[in-house]
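I have a structure I would like to understand better, so I am pasting it below and will then ask my questions one at a time.
Our next item is chain A:
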Amino acid sequence: MEQTVNYSADGATAYNFAYLDEQTKRMIRRALLKAVAIPAYQVPFAGREMPMPYGWGTGGVQVTAAVIGPNDTLKVIDQGADDTTNAVSIRQFFAKTANVATTEKTTEASIIQTRHRIPEKELREDQVLVYQVPIPEPLRFLEPRETETRKMHALEEYGLMHVKLYEDIARHGHIATTYAYPVMVDDRYVMDPSPTPKFDNPKMNDMAALQLFGAGREKRIYALPPYTKVKSLDFEDHPFEVQTWKDECGMCGAHDSYLDEVILDDQGNRMFVCSDTDYCTERQEAGHRGPQHHDQPLGNAAREKAAE
Partner candidate 1 sequence: MLHAQNVAKSFTLHTQGSVTIPVFQGVDFTLSGGECIALTGESGSGKSTFMRMLYANYTCSDGSIRVFHDGDWLDITTASPHSILEVRKRTMGYVSQFLRVIPRVPTLEIVAEPLVALGAARDHAMDKARDLLTRLRIPERLWQLSPLTFSGGEQQRVNIARGFIADYPIMLLDEPTASLDAQNRATVLALIEEAKGRGAAIAGIFHDHETRDAVCTGSFDVTSFKVGAND
Partner candidate 2 sequence: MTQISNPLLRVDNLTMMYGDRVGCKDVSFELRPGEVLGIVGESGSGKSTLLRSISAQQEPTKGTVQYNTRIDGVCDVYQMSEAQRRLLMRTDWAFVHQNPRDGLRMNVSAGANIGERLMAIGDRHYGNIRSNADAWLGKVEIASERIDDLPSTFSGGMQQRLQIARNLVTSPRLVFMDEPTGGLDVSVQARLLDLLRGLVHDLNLAVIIVTHDLAVARLLSHRLMVMQQGKVIEHGLTDQVLDDPQHPYTQLLVSSILQN
């Protein structure tokens, strides 16, 4: 990727392309190459201070900055939505520092940065999914020593992961972990897809798109190359299951998507809507209707209004 210098509207020298300097991007790319070569292995990288606080996706932003080019089209989602603060500000960040095209449409994006969800629509080989990760180490819950967790990964000692799942069943009668649900990658490394809901775990398996994970605070990068085997951990007598909903999406009537619960009023009325706003919108445009759909304009504010 060529070195590009952007100029802001008033002509003063502004940011390097995609904010990070070229040396930093090279460093991150090297980490990414290693991560792709060893699926789910956590590669340390010299994470930079970004102009946003930790927890706002600094890891994902650095990964995106390292892989994005001028011809890319970027989509950013927080939960499944393109229009939340975090998603909007990251999208604007790259629009400003890299001058790239942005989109809310899954099919149009070449890079999708996400905080939680994987889009409902199946991703393609020419797409890259970048995850923002708060805690990359799946063993951290039970083993606080980094030296020990690294050794456990190296020696494939993963009994502890099942201790966590055991605790879930003992306390709740079933595996109650609903997000950051640990997976075994390529029959070798256990990985934390945090904080993705387990609903999306099956989508990670054998995905056509490249999946990159960046943890800013802990300065770790890991990756799943296209078509990698990803299996959710479970017990023989308590097999892995994804969440299901009795309801359908109130707006588009989808039965197969991840639904968010929306409280409508002080009387406890509520509705369920697709967390993936693009998916929901597309379905509505194609004429699908849910029970709460009253053919109003779309968008969160409008939905709330619609429900009144």
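The set was built so that all candidates are chains of the complex that A comes from, given by their letters.
Everything that follows uses one rule, which is that contacts are C-beta pairs under 8 Å (C-beta built on N, C-alpha and C of every residue); 3 or more make two chains touch, one makes a residue touch a chain; residues count from 1.
Please read all numbers here as calculations on a predicted model, not as lab measurements.
Although all of 1 or 2 belong to the complex, chain A touches just one of them, candidate 2.
The touching residues of chain A, when paired with candidate 2 in their complex, are 142, 151, 155-157, 159-160, 162-164, 166-167, 169-171, 234-238.
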